[in-house]
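Written out below as structure tokens is the structure these notes cover.
Apart from one protein chain that is not included, each protein chain of the complex appears where it belongs.
A and B are the chain letters, set down in written order, and residue numbers restart from 1 in every chain.
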Amino acid sequence: MKFDTAIIGGGLSGLICGIQLQKKGKKCAIVSTGQSALHFSSGAFDLLSYLPDGSEVENIQEGVKKLIEQNPNHPYAKLGEALPNLINSATQLFEELNISFVHGESNHYKITPLGEIKPTWASLDRLATIQEKQQFPWKKVALFNLDGYLDFYPKFIKQGLKDHQVEVNTFGFSLPELDRLRRNPTELRATNISNVLDKESILNKFIAILKSKISNEEVILLPAFLGLKNDNAFKTIEEQIGKPVKVIPTLPPSIIGIKLQQYLQEEFISLGGVYMLGDNVLEADLENNSVQRIYTYNHGDIPIQAKHFVLATGSYFSQGLIATQKEVIEPVFNLDVTFDSDRTKWYNKDVFETQPYLAFGVKTNKELQGLINNQPLNNLYIVGAVLESFNPIKEGSGGGVSILTALAVADKIAKN
Amino acid sequence: MKKKIDHNISNNNFEQCIKCTICTIYCPVAAVNPNYPGPKQAGPDGERLRLKKSDFYDDALKYCTNCKRCEVSCPSNVKIGDIIQSARIKHSKQKPKLRDILLANTDFVGSMNTVLAPVVNTVLGWDVTKLALDKTLQIDRHRTFPKYSFGTFEQWYKRQAQKQSEYKNQVSYFHGCYVNYNNPQLGKDLVKVFNSVGIGVQLLDKEKCCGVALISNGLINQARKQGNVNIASIRKSVIENKRPVVATSSTCTFTIRDEYPHLLGIDNSDVKEDVELATRYLYRLISQDKIKLNLAEKKIKVAYHIPCHMEKLGWSYYTIELLKLIPNIELIVLDDHCCGIAGTYGFKKENYETSQAIGEDLFKQIEESKVDYVVSDCETCKWQIEMSTTAKCEHPISILAQALR
Partner (left out) sequence: MKQNNSSHKSNDSYDVIIIGGGVTGAGTARDCARRGFKTLLLERQDIATGATGRNHGLLHSGARYAVNDSESAKECIVENFILRKIASHCVEETDGLFLSLPEDDLAFQKKFIEACQSAGIPAEEIDPKQALLMEPSANPNMIGAVKVPDGAVDPFRLTASNIMDAKENGATVLTYHEVVGLHREKNRIIGVKAYDHINKEEKSYYGSIVINAGGIWGQHISEYADLKIKMFPAKGSLLIFGHRVNNIVLNRCRKPSNADILVPGDTICLIGTTSDRVPYDQIDNMEVTPDEVDLLMREGEKLAPSLAHTRILRAYAGVRPLVASDDDPTGRNVSRGIVLLDHAVRDGLEGFITITGGKLMTYRLMAEWATDLVCKKLNQTKKCDTAEVPLPGSRHSKEELINSIHTGAKTIAQGAIYRHGEMASKIDTTEAVKSSLVCECEGVSVGEVEYAIEELDVNNLVDLRRRTRVGMGTCQGELCACRAAGIMEGKVKNCSTRAKEDLANFLNERWKGVYPTGWGESLRGSEYSAWVYEGVCGLTNKKD
């Protein structure tokens, strides 16, 4: 199996890289061990929300400048002068893909399932977001939840919005078709609820309930439990009720995240890419500081050959990094990894403080090439969460690193 | 130096689950049947409870179709489907009903029915027969039975055996029950395709049904017996006669390679890599420029449906690439959906509704696609698609055979 580029890892960074390369006429294959971390994403991408000292970032590029001064090994530092262009490429790509994102030069704010208000860079326009914390766009909202749905918290959201002078009327509801789902003690999840609510006849019943409960609220807030099968579900509600509908994420599984993954995957395939799900890369043949071919579990003795390789395998969750009792390793190529050899230094005793282990990752040179014993591999590029020297949770930089490094590497490969 | 990821089910594979819930999203059964606890609960969660006390086993695990889509989507390499099936084998106290025994014993039923195929096929086609089977055996009356062939594939092959030996290169063909009792034409197509590139086809010394239906219906001892016979024959072919084994059924292939060691405890490690789908076997040789298929133009529009076991094997790429070799073929790949039949599962009255609900989106997409054929490597997918849509479903090897000059 011969390709221009083989991408290991089919999550956000792998797919963005693959899509961009396919658009530039390169034939790509993506190999993915299972589905990706996008499945619990909130639907908002963070580029830089906080500096290392915890202060909130408003203007993003200024924030990045300060960040790079404080952390010259940060993946953004390796993007160098190209960073502003990459941000433009990203927003352009969203447009080309017909994904409506709200984004700007400064962070805006998303509302979380616990009613917190968090800075973010680019959010799907269906999400309930606000431009400025001091000025919420609504004074009165209607918030609905399915009775007994445990992964969404109207009380917390109500309090969170109340703290910003927004009046929230909360409503519970139920439908006999949804009651059928309750027979199963474990599967009342957003995805199964959506399977039911997305059906036209049941959606209409839901809309009737919404109509019957709301009065003069300006906007309807719903948990993200609609729209998995029916892309027009929200539009339909808006049209029939005449009020905007905004969505707040739920605990996993996240329908927003799933749709994003599915959408990017379909785009990649429709552009001619080959997506191989449920496979593990076991071995790689290296020659002259280059990767020649890789072998996977499913394909056995039939290797995947490519001129370029991209490692987009993610962090510990996705098994891009594996932590043993003594070390952190990158399991596909055994690349150089930055980690502390004293395990007690991996953790902070307060789980909410900065956790050092989250910043461990694969070392690269400025070109984002992987290293073995400090020697770069000429045709192996590293993108996304597997990279070293950044803490996506504390900084709010996960989406940004994944997308921008993926685009940067796609550029590099296309030029080659 | 590379890190090996252990793919066997160790006793602790379920411990690799970190409760991310991704498997529950992709389980086709959980999406339509609220009586099924879902793969996370039935698999790794349930396993911990069952280890505490075996009476924590939930009979509702019988609703699992063993499609392995949970495993394909799991980011933690947990063999969820295997855990559930192993639990059923170990803990289920349900005795197989007569219906299950009949549905699962394809060799027996097949041999009987091929002798009187014309009569059997007519009778099985009658509504009154289906109604009677529904009432007495709980085989759902909506189900269409596959037609039986008047004479088995093995009987036909006997007449070719001599000629086949004359080829320089040889493979053994695990034909499976479907080819043998229902559709020998597919077997003939395989022989034609392989012969066209100079490869002769042999049968195994002794071939029994791969046992996939026996496993899912709880007839484990019989499955193991038959499995051991098959592996012995495969060993003779691969090791003694240096002949690799190819198959046309994705389910048979998957069962022999993976379910034998994981669920039946049959060690096949010395021969596993030499048992594969015919499409993969051909792909390898073509990509190494060792053979070339001489294909004429075939201006047809086909939709490829990836069977669940194919998705698990990860081999749909080979079938698709082979089909793309046919000049001017228009090929679309259908969205990745289980068709719902899950072998004998969909024949059972208590599962029929679930089966059809699972396949609903697939059927809709097929009807809207207006293709000449649906193409799929799995025979039960074929039955399901042909029963539930207006499309005809062919095996990729048959399409290739028809396109040969």
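As a working rule, a residue touches a chain if its C-beta (ideal position, glycine included) is under 8 Å from a C-beta of that chain, and two chains touch if they have at least 3 such contacts.
Small disclaimer: the values here were computed from a predicted structure and weren't measured.
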(message) One chain isn't shown here. Among A:9, A:34, A:75 or A:160, which residue touches it?
(response) A:160
(message) In the whole complex, not just what's shown, which of A:27, A:66 or A:118 touches the removed chain?
(response) A:118
(message) Please identify which residue in B:18, B:119, B:132 or B:161 touches the non-displayed chain.
(response) B:18
(message) What does the interface between subunit A and the hidden chain look like in terms of residue numbers?
(response) 37, 40-42, 112-118, 147-148, 150-151, 153, 155-156, 158-160, 179, 182-183, 185-186, 188, 249, 251-252, 254, 315-317, 319, 322-325, 343-344, 346-347, 349-353, 355, 357-358, 392-393, 398
(message) Applying the definition given at the start, please give the residues of subunit B touching the unseen chain.
(response) 10-12, 14-21, 40-41, 44-49, 51-53, 55-56, 58, 76
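One rule holds for everything that comes next: only the chains that are shown with their structure count from here on.
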(message) Distance between subunit A and subunit B based on Cα centroids, please, to the nearest Å.
(response) 35
(request) Report the residues of subunit A in contact with subunit B in the complex, numbered from low to high. (result) 1, 33-37, 39-40, 180-187, 189, 191-192, 195, 229, 252-253, 258, 269, 274, 276-280, 282-284, 296-302, 317-319, 322, 329, 331-334
(request) Using the touch definition up top, name the residues of subunit B that touch subunit A in the complex. (result) 1-5, 7, 18, 20-22, 24-26, 30-32, 34-38, 40-41, 45, 71-77, 273, 280, 283-284, 287, 311-315, 317, 333, 361
